[in-house]
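The complex appears here without one of its protein chains, the remainder shown in place.
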């Protein structure tokens, strides 16, 4: 039975278990007239959980290891023809075995030895599949019987079900931790290798970024400089510009939509603005590079300012436009959630709308708004394509938005998708940049958390 | 407007400039549902008027007409004319902000801002520019809390959030907040409902005091309270103003039998 | 627990199984601030007990101890022992969900769910499995609304949101919602504060009726109401239980002078 | 592990347009599945390619430069011992500007002087002082030096530096002497591009550079020949040393800035993954990479005829690479 069918069967079994559990509990309730905090459907869920979860876990585990186990059995005693096969060709032999067993084509004559192995593989797979089926279904049925026995008026099914849900919730919450661990681990080793080549102090405090190192051994080249300060400064500058665009526009839009506009207007404009978040960043990149950048340069020419067409300003403004909906839509939701009674309180004192919004509604909605802004900042810091196309790679250390700067993400992408070499400082620098950026934003977030804690106004 | 005003003296027997608020043909609709039906009422200046009547009869709705709080309820529509000092409050020339500063309101459900107790009270004076510095604000906050009988309980925790107070304390906080602006008319929607007798007495005293300068309209379910504090009483029933007049008269010799039925029902 | 229980009869003179709720040494802290001080109290079964006292004295706080609603307030800490039918409600073996189903509560500030009126009332019976089908639910909703005296006003708008009701209606909706679950003990935090006399009378009648099967604890500011409906009265002051006893005795010959002072203050 | 019956190609973004064209034709005509071609950059492709043998590793990698010794070693370490190298043609790197401006004729020396980080002035190396092309060479217009080119992370940049910059540096006497005495120091000078805003490190999207040139007629751009070919109505390639970047000039080797393109085949996979041999055959057929093959339509500059024949022979016989 293929995996998908097995999954469907399990779901069906869980469903019927649910109905049976519910029926039985209903019946028991009708007879016994008992009262616990568990409803019949809790009993149903209890049963369904017993049926589905252990079986699903076992099935998943089985699936995970079956392939390896069978492969190693097949390879364990190879026919003499393959006895002296070199270890790194084993992989290929397996590919051939799989191909032949699955009825696919192989780019060479299929000899007897191979055919034998393939048959063996095929047989073992069949056995494995059958065993899996029996085990999983057996487990499901066993669990069903076991749990059905336990269903009684006394059983605190709701508590059990809720406990299981709680476990799910906790497991879900730890995924973010696992993700973080994964990110750190996937960056750490390369970063350490990078710091073997480039001193960490130079990286953190160096003011010059110029990874013009030679890539080929016959190519000497200049040694390159890996001072990351200009990159972080550039990131900061562009993020700042983006936030100067996105926060006022986004926040004011949200305020207008919730407090001034008609529901119809709000219902149309909000989704429209959300489109801005989904326009592919490549498109923004072109827009920034070819329209906005040139526009600013011409504007500069007209008023006698020297604005380069790769200015931080152009990239920042366009990025700001992109993240407007992060601020506007999320703020809109939290502003909308402020209870009407607070508005009434303020209006009743003769406050104008603007005053009510500024002094009562926004403070009450502050934690949510800060969350929205933090999300927008995060998005700006992590954004790549726009900056790659509009701001470029020039690592200038400047606070002047009219000049070209580059960002950490641009360099990461440049280093990773450009011509790379597995152990040159140039390629490894990408990992170090990512890790340091990770730590820097971590610091920012800790500060934001403390800010919110301090100014939180809990209503109701 | 002039016609309506002209009629007034005739109808009420009260001279014009003793009338602070007067409503003509006021109907209020929540969407389809009509909550008030053609209410005609005159409310005397610098006196206390009670609105009484069974729950859901439209007292709060009427109260909210006077400072146009109904504007803020989506789907709520008010027809008819309402005059404050002879000005039609629904006329476009009227500034609702000023109107609401002139007509203060204490809501039925206490709704303190999620700010400190101090900021709750200082909020009104600040937005209206009635205070210039911290000192003035301190003074006005203290005075208002004192009047609302809350000062003693909260004076050492002025910086704590207003939402952490007990129900009755919250209600007094809202009263203090309304007083701080110094309105001409004060609308009080069951200001004592969450208060114990002592606090109630304090508020009633306050009402007595304020009466000298303010026009007060109070919704109450306690007929004793109405009798104690108000000079005029209006009785609402099912969205209609059944009867209005001097409190004494209403309680002793009501004209309408619905009024009679209500006030001779068991006491609250 | 056993020791405490053993002490009880001696102290109260009431046989054990007539005591529904009994508290020993209950103190409640909001963060640093102590709101209740060592309260010892016994509340008789199938009677009505009133809690009275000035605003902010801790009545609501005590009430919330009985169904452990204080658990939900961050920073709130309860010490001491509280027994419901002889079981320590703070013991880990107690399921607070079941506890709250047994001990219903009507809050001081009406807090209807932002759902339809019908769903507000049907919610409790549904989660507790008291109804099996729509018909039963209809019946229980109707019965509960009727008991709370709200049915007439809302029966043609059961599907409209509960938040669109008047203040008093919202409070009656919350009462109906609590009744629908059929609790053993009913905690009512100023259930009539937003109600007019007629509705109040209706609720008082209801309390009278319910008393036969339920233990009722009511916070009220109206001493008349306390006198009318309750058999026992407890007087709180500044977080302390000053005095508790038969209502009649408390109102006629209070032992403590604070009680004396309070009940002879002006009337509410 | 699943069985795979589809060729996987990774590697250079420069070779990508050609490799994909071959893959498509191969898929349509051969009866095998259309290979999946991935653009990872030459280095990235080799890294994947050299990670090992087996179905989860690619069969072929494209490169816009030759494989490095270190990469061959890495391959060998991971069991990828036999590799076949196939050279497919040339990629011209052009120095172009908008048609709205006059065409210029530059020498490699001009390019070096305009773009180097340090240039010799009065026998000393100083930070590049030139602001306009006229400063570099009085024959050139007095417009600001503005060159949009690939960042240091790009293979095109490496080739440009090596061919144009280094070539230009050699023409300067002082640097030529330096080259004799200290090769390393010479290269350090020759390979460093200025970072004061005159050389603008644009991304690797050549279309974007073309469009930026259109918007900014004073600027020059550095990119691959195919983009010049496709946009000949908007931009023009500057002559380098009197030779314009035309198809014939690049193919004939007269135009100096061009590099070879390759792909590498993992021999171990031949015979296991179906179709590799046939794919290589298609790529090296005259129809594809020949003088009139479809790849020239896509902008490939073909190898000379004899070299093509040799490449074809070696490719089809899967001759192993020796460094």
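Order of writing sets the labels: A, B, C and D. Residues in every chain begin at 1.
Heads up, the rule we're going with is that contacts are C-beta pairs under 8 Å (C-beta built on N, C-alpha and C of every residue); 3 or more make two chains touch, one makes a residue touch a chain.
We take it that contacts and distances are computed from a predicted model.
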| item | value |
| --- | --- |
| Options "Pyruvate synthase subunit beta", "Monosaccharide ABC transporter membrane protein (CUT2 family)", "Phosphate transport system permease protein PstA" or "Hydrogenase expression/formation protein HypC": UniProt name of the undisplayed chain | "Phosphate transport system permease protein PstA" |
| Which residue of B:102, B:172 or B:228 touches the chain not shown here | B:102 |
| Residue in contact with the excluded chain [from A:100, A:118, A:308 or A:413] | A:413 |
| Options A:70, A:198, A:308 or A:324, residue touching the unrepresented chain | A:324 |
| Touching residue (missing chain; options A:355, A:403 or A:419) | A:355 |
| Hidden partner chain, residues of chain B it touches | 95, 97-98, 101-102, 125, 127-131, 136, 140, 143-144, 147, 179-184, 210, 213-214 |
| Contact footprint on chain C, counting only the chain that is left out | 67, 69, 72, 74, 97-102, 104-105, 107, 109, 111-114, 123-124, 127-128, 161, 163, 174, 177-178, 181, 183 |
| Residues in chain A touching the chain absent from view | 37, 158, 162, 165-166, 168-170, 172-177, 179-180, 182-183, 185-187, 248-253, 255-257, 259-260, 267, 269-284, 286-287, 291, 321, 324-326, 328-330, 332-334, 336-340, 350, 352-355, 357-358, 365, 367-368, 371-372, 374-375, 377-379, 381-385, 408-409, 412-413, 416-417, 431, 434, 437-438, 441-442, 444-446, 448-449, 458-460 |
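By our rule, only the chains that are shown with their structure count from here on.
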| item | value |
| --- | --- |
| Selected interface, A-B versus A-D, where C-beta contact pairs are more numerous | A-D |
| Between chain B and chain C, centroid-to-centroid distance (C-alpha), Å | 30 |
| Residue numbers of chain D (touch at least two other chains) | none |
| Chain D contact footprint on chain A (complex, rising order) | 67, 71, 86-89, 91-92, 94-96, 98-99, 101-102, 104-108, 210-217, 219-224, 285-286, 289-290, 294, 297, 308-310, 388-389, 392-396, 403-404, 406, 414-423, 426-427 |
| Of chain D, residues touching chain A in the complex | 1-5, 40-44, 47, 52-55, 64-65, 68-71, 74, 78-79, 117, 151-155, 158, 161-162, 183-184, 187-188, 191-193, 195, 197, 200-205, 208, 211-212, 215-216, 268-277 |
| Touching residues on chain C, where the partner in the complex is chain B | 30, 52-57, 60-61, 108-110, 153, 157, 164-169, 172, 189-190, 192-201, 204, 221-225, 262, 265-268 |
